[in-house]
Structure formats: structure tokens, C-alpha cells
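One structure is given below, encoded as C-alpha cells.
Every protein chain except one is present and positioned as in the full complex.
Residue numbering begins at 1 within each chain, and the chains themselves are lettered A and B in the order written.
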Amino acid sequence: MDFTVAYNAAHEALPYMLGGVVWTVGLIVGAMLLGLLLGVPLAVLHVYGPWPVRRAVSVYVWLFRGIPILVQMYIFYFGLLSWLSGMPLFSGLGLDSPFVAAVLVLGLTSSAYQSQIFRGAIQSLPAGQLKAARALGMTDPQAIRAVILPQALRLAIPAWSNEYSILLKDSALAFTIGVVEIMARMRAIASTTHEPVSMTFLAGIIFFALTWVGVKALSLLENRVRIAGYTRQGAA
Amino acid sequence: MSAESLIPPVLEARTLGKTLGGNRVLDAVSLALPKGCVKVLIGPSGAGKSTLLQCLNFLIPPDSGTILLEGREVNGKSRRELCALRQQVGMIFQDFNLFDHLSALENVRVALMKVKGMSKLDAGELALAELARVGLADKAALYPANLSGGQKQRVAIARALAMDPKVMLLDEPTSALDPELIGEVLAVIRDLAQNGMTMIVATHQISFSASLADEFLFMEKGRVIESGSPTELLRRDSGSRTLAFCAKISELSGEADEMGAESLI
Partner (left out) sequence: MSTTYLEFLRAELVPGLMEGLWTSIVVIVPSAALGVLIGVLAGVLRVYGPRPVQRLTEAYVSLFRGTPLVVQVFFWYFALPYISLGGHSIVLDAIPASILAFGLCSGAYQSEYIRGGLNSIKRGQIRAALALGMTTRQAVQSVVLPQAFRRALPGCGNEIIYLIKYSSLASIITVGELTGTATTIAKNSWRNIEVFCTLGVYYLTLVTLATWLLHLAEDAMSVPGFERHKS
């Protein structure tokens, strides 16, 4: 193969591919936030809830961890959401957009995984913490908000960085329902230019760089919120 | 003296030297262990006691010097000679090093089968007998995770004894134990000594070893700087480094309070 041709093709494709980064980042940020928003309460319910609630959380986690992302994309985009958006109540909400479907799928799945991360972090805290808070006269919800979660969220950051890199890779599946992120653009350009080799490498490099940037950013965050005496080891 | 020189020592080291990371950890150390004698290595941590013991069976290959087993020089380059040496030299570690995936019985049995080629049945019988000797016959089926520190160390001793060693190297056998568990391990070691086992022990248990040892070797900075009988070195007017060191650690461990200062003599 001719490296000059390959290089030039990659060079030309770069701006278009980088345009996909916006969509990819949008997917990840949306999914991580949704995952966090749902994951924290799910974790709290999983640890402190009454047993039917704990059971329900387990089923939720089992469902989203057991069904492949790709299949979920199809269920949500081609199935549930297109059906919902056909109903007058939900029409005009943009539920039929591939981006919304992809964020929902990635976010819900992530919430299942994140709830497990936070549950582990909460359970790794010494039991004395909750007792001490109760002894001060706090109610359980107060104790969880003021004492347990601030510690658990810090402990969860290393696992969160792992979750980020998983989401980043899974987000590439959004192309199957038509989100024009990096993978979708790579496929399109590869087929028009007949340069699939340089295009896969280009896409690979972009994903690699995004992984690196995200992991770096999260470790900066970890340092920023660090409390003296709290170390990474504590998160195991 | 003359009779001693006719029979070679069980284990002898001549001018062992070892440099680790630019540090001279062993500086021309020589020692001999005649049959049935008990020698005790003492000295501050980092003095080279552990390195010395591990050089004696080539777990750490010495840079220079020779090791003689019953008067014959051991060739540290030959894997066959190394395995033969290690079979005859039992070693006890500070942190026990039991095989975590094997029960107490299997821990004692595994080397008998693999190294000595004994049948499972014979090895099992012998292993059980050795466990009984250290008072753990009833714990044979338990795994390391379910044994106390003292029990683990006793299994480790049984494991070494089962190989029928000619000499035992004990590297701070009680340092990793909770105070209340030290006694049971010391009792087993005392029993061994009284039955004539040749031993060299690195330890901080001064009064215990003083009652047992034929000779104290005081190490500092990779050298043996004092040696002699415990009574000699620990006499209050001896002015020895050994006495100063022992007084200090006995005071720290509260040993002197319990036994009275006289017990150091």
C-alpha cells in the first residue's frame, strides 16, 4: 500500500472525523451524568433500602448488564422510543432522535454499573461512620448525604475513570442507529475513499486520545477533591 | 576441641560476601554449625541476619565465599546440588510462607511427594506425624486462612521437619506473631533444641535464646562483630555491644521488668 496516499487521505478526512468527536463527547457526557444521577440513588437503595426495593434494584442491574448494548440500541431506537413518539402524549419531544436513544441506552447501562461501583464504595466505609452520625442525632438520610456519600463518591473516582473508558468504547456502537459520531464518519469516509486502513487507524488514534484525556482529567479531579489520608488503596 | 575438628560441622560458611543495591550486606562472614549446636543471631534490623540465613541455602546466592555441607563444598551453580542442599537444610520464615491453597496436611505433604517422591499415602502418614509433633494433629484439614499465626508457624516448622533436615535455619520465627502466640512457637523450638537439632536462629527473644543457645553471634553492618556464649556476653560487667543491644530491646519489650534484670545474665 502507498503510505503517501494513505497519509493524504487521513489528513483530508481529519476535520470531518474530528466533527464526530463532538457527538462522541456529547454521548459520553450525557451517559455519564445520567448514569451518575440514577446510579447514586440506586446504590443507596441497594444498600439501605428494604428488601423488595433491594431486590428490584438487583433486577434492574441484572437486566442492563445482561443485554448487549447493541441489542439495547435496537430495542430503544427501533422499538420503544419510536413507538412512544408515535403516541400523541410524547410526540414532539425528540424521542425518535438516535442521539436521545443512544444516550438513554448508554446512560441506563452505565447507571447499572455505576450503582455497583458506588455500592462497593459505600460498603467499604467503616460501619462506625453511620453509627457516629446517628449518635450525633442525624437521621439516616441526613447521615447518608452528609457523611456517607461525600466519602463514597471520592472512593469511586478511580472506578469512574474505568467506566469512562468503557462508555467511550461503547459509544462507538451508536453509529448503528445513525448517530454521526466518529465511527459512523470513519465508515462513511472509508467506503468513499477506499482507504479503510488509514481511516481505521485515524479513528483508533482519536479514540485512544479521548481515552487518555478523560482518564487524565478524572485523575486531576481525584487529586482536587482528595482529603489527606484518603488514598486510592481505600477504594479496592 | 580436637574431637570437634575431626568431625566436620554440619553446615559451614566461609567468608560469605553479598552486595545488594550498592550496599555491602554481608562482609566476609564465616560461621560453623557443629552437630547439635544452637547458635543465635542477634543485631539491629538491617544488620544482614536475614541475608546471611538465606545465603546459607542459596535462596540469595552469595557473591563470594563458600558453603560446606558436612565438609563438602556446595556448588551453587548446579541445580541438582542446590536442591539436595535445600532438602537437608530446613528453613523457617518470619511470615510463615505457607502455601495458601493447601491445607495444613497438604502443606507438609507436598514437598515429600514432589521432592522426595514419596507416595501420597506414606507422605500423608509422615505429615500427620509431624503435625502431631508440633501439637496440630487436629488441625490437619484446616487451610492457612483458618489458622492463627502461631499455628501457621508451627505448620511451617512441621513442613520443614518432615524433610528430615540436618540443620534448621530460623529467620525471626516469632517476629510476625501477636505476643500471646509467641509462646507456643518458642515451645516447639525449645523442644527441637533439646532433641539435638542443629540450628541457627535469628531472633529478638533474648531471654529465651539465652537459655537455649550455645553461642550468640552479634551482627552489625554485614559483619559478625561479637561472638561468645550468652553468659559471657550478657554478664553485666562484660561491656559488650551485645549486652547494650539486648538491654535496650529487653527494656522495650518489657522483658526485663517481668524477669528482672538478673535474667539477662
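Here, a contact is a pair of C-beta atoms (placed from the backbone, for glycine too) under 8 Å apart; a residue touches a chain by one contact, two chains touch by 3 or more.
Just so you know, these numbers come straight off a predicted model, no measurement behind them.
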Of B:Asn57, B:Thr174, B:Ser207 or B:Ser240, the one touching the omitted chain in the full complex: B:Asn57
Residue in contact with the excluded chain [from B:Ile7, B:Leu20 or B:Val115]: B:Val115
Residue of A:Leu14, A:Val29, A:Ile67 or A:Val225 in touch with the missing chain, whole complex considered: A:Ile67
Residue of B:Leu68, B:Ala84, B:Ala187 or B:Ile249 in touch with the missing chain, whole complex considered: B:Ala84
Hidden partner chain, touching residue among A:Gly79, A:Gly94, A:Pro141 or A:Gly178: A:Gly79
On chain B, residues whose C-beta touches the chain left out of the figure: 54, 57, 59, 79, 83-84, 86-87, 89-91, 93, 95, 97-101, 103, 110-111, 114-115, 142-146, 156, 159-160, 163
Chain A residues that touch the omitted chain in the full complex: 1, 62-63, 65-72, 74-75, 78-80, 82-83, 116, 165, 168-173, 175-176, 183, 186-187, 190, 194-197, 199-200, 203-204, 207-208, 211
